[in-house]
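Take a look at the following structure, please.
For this depiction, one protein chain was excluded, whereas all remaining protein chains were kept in their positions.
For reference, chains read A and B in written order, and residue numbers begin at 1 within each chain.
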Amino acid sequence: MIERIDAIIIGAGHNGLVCASTLARTGMQVLCLESSDSAGGMSAPRSIGENYHFPGLAHASYPVSAAIRRELKLDQYGYVPGTAVDTIALDAAGQHLTIGTDRVAGDNLSEADEQAYPAFRKTYLAFAKAIRPLFDNKPPRLKDMDFADTATLAKLGWNVRLGLGRETMYEFLRVAAINIYDVLNEEFEDDRLKAAIAVDAILGSAMGPRSPGTVLTWLQRLQGEINGPLSLQSGGQAQLAHALTQSAESAGVTIQLNTHVEKILIENGKAFGVQLTNGDMVKAKVIISNADPRSTFSDLVGAPQLDTMFANRVAQIRGSGVVAKLHLALNGLPEFTGLAESQLRNRLLVAPSMQYIEHAFNHSKYNECSENPVLEITLPSLHNSSLAPDGHHVMSVNVAFVPYALDGGWQQQKSTYAYKVISLLGQYAPNLTSLVVDHEFLTPQDIEEQFHAVQGHWHHGELSIHQSFMMRPLHGAAQYDTPVDGLFLCGAGCHPGGGLTGLPGHNAAKRVLKLGGAK
Amino acid sequence: MTFHHEHFRQPFLRSPFIERIEALSSTENWTGWNTYKVPRVVDKLTSEYFAVRSGCAVMDLTPMEKYRISGNDAAAYLDRLVTRDISTLKPGRVTYIVWCNDDGKVIDDGTLFQLANNDYRLCAQHHQLDWLLMSASGFDVQIRTETSDVAALAVQGPTSYSVLTAAGIAGLDGLKPFGIANLRCDGIAVTVSRTGFTGDLGYEVWVEPQHALTIWDAIFGVQGQYDVVAMGLDALEMVRIEAGFIMPGFDFNTADATVRNGHDRSPYEIGLGWVVNLDKGHFTGRKALLAEKARPIQRRLTKIVVDGNKPVGEAFIYAGKNGKQIGEVRCTIWSPVLKANLALADIEYVNGKLSPKLWARFDYQRELKWHTAWAECHSQTKPFYTPDHRSATPPGRF
Partner (left out) sequence: MTKAYDAIVIGAGHNGLTNAAFLAKAGLDVLVVEKNNYVGGATVSRELHEGWKYSNCSYVCSLFRPEIYQALDLGRHGLKVIPLTASMTFKQDGDYFGSYYDSNVRRHELMRHSMRDADAAIRFDADVMRWCKLIRNFLLRTPPDPGSFRPRDAFEFAYLLKKFYELSESQIYEFMRFFTMSIAEYLENYFENEAILAHYSGGSIIGTGLGVYSPGTAYVLLHHAMGDVDGNIGSWGFSRGGMGAVSGALASSFKEYGGEIRTDAEVTQIRVSGKKTTGVVLASGEEISAKVVVSNLDAKRTFTKVMDPDDLPPELLQRAKNFKIRGSSGKLNIALDGMPTFPSLPKDSPLTLGHMHFTDTLKRLEKAYDDWKDDRWSADPYCDVLIPSQYDPSLAPPGKHMMTVFVQYCPVEPEGGWTDEKRDQFGQTVIDQIADYSPDFKDLLLHAEIRTPRELENEVGLTEGNIFQGELTFDQLMFNRPFPGYAQYRGPVKGMYMCGSSTHPGGGVMGAPGANAAREILRDLKRPDTTPVEFNDD
């Protein structure tokens, strides 16, 4: 057993592991408590039966930043960014569009769009880079700033005002807070292209392309692209989970699986340990929660230890998952109309137009499921044949917009809806339905239960503007420290939010160290 | 409370006692208190005032907001809500409380009655259901407004004990200040608490609304033996200032309704540091109050006696005559029993200290001619008026 514990991290999701490993590398004794039987959280692998394996809830991701890779020696522990993939915007008639980071090609694409695309990407990547200082640091406070806050704001101001140049800055200030729909309509004609970009802005959020704030969500996603292109890993995201686990353990972190934390123990306004469901009590100097902020404050801390308005702001955090996951075990490779086999290694999208996406979103507002959902499809077995038996394949599909609280409840409607999605896929890959050996459909409710993310939200809380930056997850706890002394947050619910970036975990670790957690 | 659709015809709610008060009203000087119709003056201000100080005055307390708080976590809930340690409160006892927002600024004050284990009545000056319910998440507690479900009378003054006893309420002898007794009057169950807002001997009588008039009539039935006077808000304002009691919303801004940053006040700043217990465990505002306590004192609501007899009204406070302006008078009266100008003033401290020389500057008029006056002020910490009989148990027949 560990004699002296400096920090307990609740939850061994990727952010928890990044935080743990970062802290342990400074000599802190870190204990990481994970309730499930594997580390990695949403990046942990899943299986159907014994033969079909899936890369985790997150099936494609951007590379982890070079700084974190270096600092945590991730490459040494087997992390590879994976294979860069393009996005293919599927068309029911087989006239698909292939979209890369700097080029787009396909049937019936206008020359104007083809030429506008690279410039557009370049502009928005420049915007993303301009606001980068906000992502690598704790969100600055707007009063009582410390030196780091002033530095972050100064860098941001410099980047936006001087780095971008006057006209580009004007454009940035114009678009920063609006919707992606209007921006894309200004830039492009092609519905498929607009929709494919819009998917990147809205996937995982309860927002449609017309919702203000979707340019910002896209800029947040583009932060990943600064590190490299969207990739599928041959080992799935599990490879990241594995590398992070190795990194943490080699730095001295103890990861204890199947350990449920029931309560964070607080005395006189200071957190001093955790109580486990088995009745054990573990003490530490700091407690860092990788659980989502709502569960952390409402359940683990409890409203009685918080001020009234703070507790209410916690209760008001918005973040109801709208993406379901469909895992398909297939006894052969599906044939998509108009796609060559080699193209199936890419990310495939079913989102023919922005209006289609908006309609799908409309249903979720009223807790209904759309008959025509947005689909993001990958075939992980094409990147790693060991995921399925010879000649067999696994398909992983994100299905949006699927409400958390479906009218009439999920119990009755789950399997019917899963088959609806499969038959929708069949419109693009006619042989698919006959190949399905087994399936798993994870509704946001299942994601809540199995990944301990309240209301099944990928990002532990909506990435709307009013829940971003110094308001994420809520003001009063936006700099990773909380009103409870010695209690920190490090999960996706914190700035800068979800995605397999490790940034919340890394920023949180820096904050713990700054506030003297090592002593 | 149920409202019918035609409430617009009658802007004020009517307390169960209102018809008796209307019958006694010679001034027809009405105002609203928590949207109930209440008198400023029923008949004569001086007789109402002196009834409190030398006889017995009765005031309708029904409009005071009353909340019933019960459930397994009621005590824990209240301890998180208010600044005071209420774990020491016992059934049958009352305590004075304030509660703060996250910034440690006072939302309201009130009295908390522990009626039984995990069963409390909270009486507040302002509408608090929103805040009470917001504070309830995470607690097994039920909260309900019972303002209109309980009729209440304040019976105050040196002869209040005698009046209530003569009215047929037996068993008040042993009731200590801040005690509660369940008694009977004319066969009707009444709850009597030895509480009040006058600084004198006094009781508050709580009864179901349908019996309200019976109790009123019993109390006023002692006329002949004892003089009983119905009293309005103006007389209350005089006696509460003499007693050094503060009025949220008048002497300081209630935090939930404050628009301008910095215009709300902490318990320390309004002189209620004595009801703050920072060692009792977590409560809303604790962190902010800890931080405030670590800083030098910024300001205090201070009791002052202003020299002279000119009506003070609205006044600025200065550090010395013609000195730096450091405060403002929040409320003031001429005290008939003390023959002095009393005031509560919000005064800024300089380097954590109260200026030793306090002067008030105010304007007053004589036959429409306005004058500016300077008068020296003397601060004090004790209430202006604290008669010994107010806490004697058993009370005498004064």
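We take it that a residue touches a chain if its C-beta (ideal position, glycine included) is under 8 Å from a C-beta of that chain, and two chains touch if they have at least 3 such contacts.
These numbers were taken from a predicted model, which means no experiment stands behind them.
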| item | value |
| --- | --- |
| Absent-chain contact - pick from B:Ser47, B:Thr145 or B:Asn277 | B:Thr145 |
| Residue of A:Asp107, A:Glu186 or A:Glu449 touching the missing chain in the full complex | A:Glu186 |
| Option from A:Ile48, A:Val80 or A:Ile178 whose C-beta touches the chain left out | A:Ile178 |
| Touching residue (missing chain; options A:Gln275, A:Gln355 or A:Asn372) | A:Gln355 |
| On subunit A, residues whose C-beta touches the chain left out of the figure | 141-144, 161, 166-167, 169-171, 173-178, 182, 186, 210-213, 312, 316, 318, 355, 358, 362, 365-366, 464-466, 470-471, 475-476 |
| Chain not shown, touching residues in subunit B | 1-3, 5-9, 11-13, 32, 35, 102-103, 126-131, 133, 145, 256-262 |
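The working rule: only the chains that are shown with their structure count from here on.
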| item | value |
| --- | --- |
| Subunit A-facing residues of subunit B, complex | 76, 80-81, 101-102, 131, 134-135, 137-139, 281-282, 284-287 |
| Of subunit A, residues touching subunit B in the complex | 266, 268-269, 298, 302-312, 315, 476, 483 |
